[in-house]
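One protein chain is absent from this view; the other protein chains keep their places.
By letter and in written order, the chains are A, B, C, D and E; residue numbering begins at 1 in each of them.
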Amino acid sequence: MRACYPGSFDPLTLGHLDIIERAAPLCAHLTVAVVHNPSKQTLFSLAERQQILENQLAHLGNVSVDHFSGLLVEYVRKMDYQAVVRGLRDSSDAPIELQMARLNREMLPHCETLMLAAAGHLSHVSSSFVREIARLGGPIDQLVTPFVAAQVKQKLTSKEAS
Amino acid sequence: MRACYPGSFDPLTLGHLDIIERAAPLCAHLTVAVVHNPSKQTLFSLAERQQILENQLAHLGNVSVDHFSGLLVEYVRKMDYQAVVRGLRDSSDAPIELQMARLNREMLPHCETLMLAAAGHLSHVSSSFVREIARLGGPIDQLVTPFVAAQVKQKLTSKEAS
Amino acid sequence: MRACYPGSFDPLTLGHLDIIERAAPLCAHLTVAVVHNPSKQTLFSLAERQQILENQLAHLGNVSVDHFSGLLVEYVRKMDYQAVVRGLRDSSDAPIELQMARLNREMLPHCETLMLAAAGHLSHVSSSFVREIARLGGPIDQLVTPFVAAQVKQKLTSKEAS
Amino acid sequence: MRACYPGSFDPLTLGHLDIIERAAPLCAHLTVAVVHNPSKQTLFSLAERQQILENQLAHLGNVSVDHFSGLLVEYVRKMDYQAVVRGLRDSSDAPIELQMARLNREMLPHCETLMLAAAGHLSHVSSSFVREIARLGGPIDQLVTPFVAAQVKQKLTSKEAS
Amino acid sequence: MRACYPGSFDPLTLGHLDIIERAAPLCAHLTVAVVHNPSKQTLFSLAERQQILENQLAHLGNVSVDHFSGLLVEYVRKMDYQAVVRGLRDSSDAPIELQMARLNREMLPHCETLMLAAAGHLSHVSSSFVREIARLGGPIDQLVTPFVAAQVKQKLTSKEAS
Partner (left out) sequence: MRACYPGSFDPLTLGHLDIIERAAPLCAHLTVAVVHNPSKQTLFSLAERQQILENQLAHLGNVSVDHFSGLLVEYVRKMDYQAVVRGLRDSSDAPIELQMARLNREMLPHCETLMLAAAGHLSHVSSSFVREIARLGGPIDQLVTPFVAAQVKQKLTSKEAS
């Protein structure tokens, strides 16, 4: 199975990493695909988000990093992926994920979405919490890897300086 | 990926069939595994449920039918499956599925559960609705295949006669 | 609009009464239809549940009481109702109600289900809570009318005596 | 029953159309009421949204199109509607719909909200998905009528040209 | 137990008041803590929100009003509160509240969040509804106290005049 795991990864969290490390063994190849949405402001640039992913996923032999803009199904069609991987943190993530999975299959019938349950101890981890806590000066060490934590702190320091 | 799709299949519905036909192309091999729970009364016997599945899944080259009793994770461990496939009919199925997926990973860490969204037009289809409607003499033609509908009617007729 | 409001009404609660009194003005005629399910044990007999309803709904000119057994859609078809009225106590009632509404439309396409939100102060009222609290000797005065409360107490007393 | 079906209709989707066509036979008259919110940016102007609705609902004899601004209950009071019609796409729509239905009844006690379940095959259809997919150049033919699809494409082309 | 009840209180609603009056008897001391978020626009200034709270809570002997900015857990740590009080209006409030409660305990292990169910007749009351209805000229008398209603009207009049 050739699959992709799309997301903003702004930044990569322990929740994302858990899904990637668990999905990879099920796939012949897994592409982590960073969404590039020019009209949405992000903490890290597209290039930075890709670099962080490449650094952090180097230990996974069958995982590569890519990016796309526009419709996910167009990207899936072009790259000929068989499946899209998504994580469900809590049952409250299910409504929007089911709607998007159905919408995507309607546009591209063979495009299956495979949902994995986040590990229970990571069910509260999200990129937006990471950004918000870091901006308020709080600890993010239990939400991201040390490498990502350092990147976030450096980014926020350079932003304040500018 | 070698996966199994466990369930009672009492009887096989169009909802089950949709998940099986969509999951099969993602797997090297998919085993549809009928749960045998001696303490739970079913409309069809274990052998009957397996026969219906074998009849209805004959067109799928990489799908086979099996059964198990006891813990799902024990069966997964013994057969060395990499993943368990489950369908989500509606977002309200998510809470129990997440709980079971987490419980199973705690007992068998590499046992991943892959959840697929039921097609929207099948989101209300369940085996228990099939049995209840058939018992009340209603139409089940939009919930199961013609073959299964005939089996259900024959079974109910023979039960009433006895 | 000719509509029916089906239910077990075992017994009629203030929640049911609220839905009936609010739905009646929207209908040319509203039939409150007691489900008769011979295989399910109830506190009150079918005749008793109908009598309670007739007593309590006498002030509503365009409301009558009826009963049915078997499939709701068969009853709707036979009586030529245009709509089925249902109350949603809390958002957690929605999943099963949506499934049943879709299932019923699949069997009888013109059979619409109209869902009304229970009043907030009645969102915790259910017949099963009434029966359970009464059996444990607790107060049910805020869940049912004084007439129904008296009927419940009398019924439980006569059951214990027998 | 005189009812209204309020919404932004930016643009009209197959989901809206399904609710209108199913609610109309239950009403003496059904008014589709376009919300005019000057502080919210829309793809189509108020006049355009009304024109699309009038064009697409011409086959429904007892349906008319109107608009309102300000509080829905003020509009309902002024026009003396007996009920407000709303569609529930998925059970996850229920919480906000129940809150608004209760709030509206508190401000205008006889203002009933009748919720209908969207057809299962339309449960993932929303105006915001239509706009987002169209902006990204994707297909919207299974979400809106051909007439609306053409209007959306023309609108986006003229916006890009300007 | 020394606890705090954090929120924006923009403005204080009958829902907030209900939670405060019910939580206070359970606490040795309860601090109502107004969140000061400089990047978020509010109807009332921080000082105004605090004044309204002080006016409306004067009858509660063991309740005081405070404010904080930044991370809630930092404030809880500094003030040495044992618990954070939160209201659940409807079951749909639970997902975000559980996520935040878990996140806060991860950052400050002894920081417990105690959730209370809003009274049923207040389950649809929120500050954002109060602001929206008031802006549209609707009645807010059943959502806030007369004092708060007067403050809201005066504030909106002075804003329009400016």
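Everything that follows uses one rule, which is that a residue touches a chain if its C-beta (ideal position, glycine included) is under 8 Å from a C-beta of that chain, and two chains touch if they have at least 3 such contacts.
From a predicted model like this one, the values you see are computed outputs, not experimental measurements.
The chain not displayed here makes contact, within the full complex, with A, B, C, E. Of C:R2, C:H29 or C:H124, it is C:H124 that touches the chain left out of the display. Touch with the chain omitted from the figure is made, among E:V34, E:I52 or E:A83, by E:A83. In the full complex, subunit B contacts the hidden chain through residues 70-71, 73-74, 94-96, 98-100, 102-103, 106-107.
Subunit E meets the missing chain through residues 1, 22-23, 25-27, 82-83, 88, 90-91, 93-95, 97-98, 101-102, 105, 110, 112-117, 119-120. Residues of subunit A in contact with the chain left out of this view: 90-92, 119-124.
Simple rule for what comes next: only the chains that are shown with their structure count from here on.
Common neighbours of subunit A and subunit C, listed by label, are B, D, E.
Traced through touching neighbours, the fewest hops from subunit B to subunit D number 1. The pairing of subunit A with subunit E is characterised as different-residue: of all residue numbers used at this interface, under half are used by both copies. With each centre defined as the average position of its C-alpha atoms, the distance from subunit A to subunit D rounds to 34 Å. For subunit A, residues that reach two or more other chains under the stated contact definition are 90-91, 94-95, 98, 102.
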